[in-house]
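On to chain A.
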Amino acid sequence: MEINVLYYLLPSLVMFCCGIYGFLTRKNMIAMLISLELMLNAVDINFTVINRFIYPDGQEGMFFSLFAIAIAAAETAMAIAIIINLYRVNKNVDVRDANKLQG
Partner candidate 1 sequence: MFSNPLIYFVVIPVIMLLGLYLSRSMAHIRTVAVTGSLCLLGLSIWLLVDYLGLRAAGAEGAMLYRGDWTWFSALNIKLSVGVDGISIAMILLSSIILLTGSFASWKINPLPKEFFLWLILLSIGVFGFFISIDLFTMFMFYEVALIPMYLLIGIWGTGRKEYSAMKLTLMLMGGSAFLMLSLIGIYYNAGLDSWNILDIAQADSIPHSWQYFLFPMAFVGFGVLGAMFPFHTWSPDGHACAPTAVSMLHAGVLMKLGGYGCFRVAIYLMPFAANELAWIFLILTGISVVYGAFSACVQTDLKYINAYSSVSHCGLVLFAILMLNTTAMTGAIMQMLSHGLMTALFFALIGMIYGRTHTRDIREMGGLMKIMPFLAVCYVIAGMASLGLPGLSGFVAEMTIFVGSFQETALLNRVFTIIACCSIVITAVYILRVVGKLLLGPVQNEHHLELTDATWWERTSTVTLIICVAAIGCFPNFFESLIRTTFSADIFKVIGM
Partner candidate 2 sequence: MEILYTIVALAIIIFSVLTVTTRKILRAATYLLFTLFGAAIIYFMMDYEFLGAVQIAVYAGGIVVLFVFAILLTTKPGHNSEKLESRRRGWGICAAVLTAGITGYALLSRCCSLLGAKPDMEFLTMNKLGEYMLSTDRGGYLLPFEAVSVLLLACIIGAVAVARKR
């Protein structure tokens, strides 16, 4: 069995779709955030894999993933800060209660 690019992309696709499912169905905001991380990771994997398999001469995909990880860290920190703040207000982390931004 020759392991080609498809073999790496398919698990990441599954991971991505799980992220979508989780994001759409969970009510706990932290769980949604976790799903978000899943999707992000799936994308990172794709970048790396495609970089490695198809454009081995450049490093763009790798660096993209690298920065994405850094930014994901920042984003998570922010998101959790916001969630905790919302928790202080709402006494829960249910996303349905965080709808103050409606039109």
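How were these candidates chosen? In short, all candidates are chains of the complex that A comes from, given by their letters.
Brief remarks on what is shown
Assume contacts are C-beta pairs under 8 Å (C-beta built on N, C-alpha and C of every residue); 3 or more make two chains touch, one makes a residue touch a chain; residues count from 1.
Remember, it's a predicted structure, so these values are computed and weren't measured experimentally.
What touches chain A in this complex, out of the candidates 1 or 2, is 2. By the touch criterion stated above, chain A contacts candidate 2 in their complex at residues 1-22, 24-28, 30-31, 33-35, 37-38, 41, 44-45, 48-49, 51-54, 56, 58-60, 62-63, 65-67, 69-78, 80-85, 87, 92-93.
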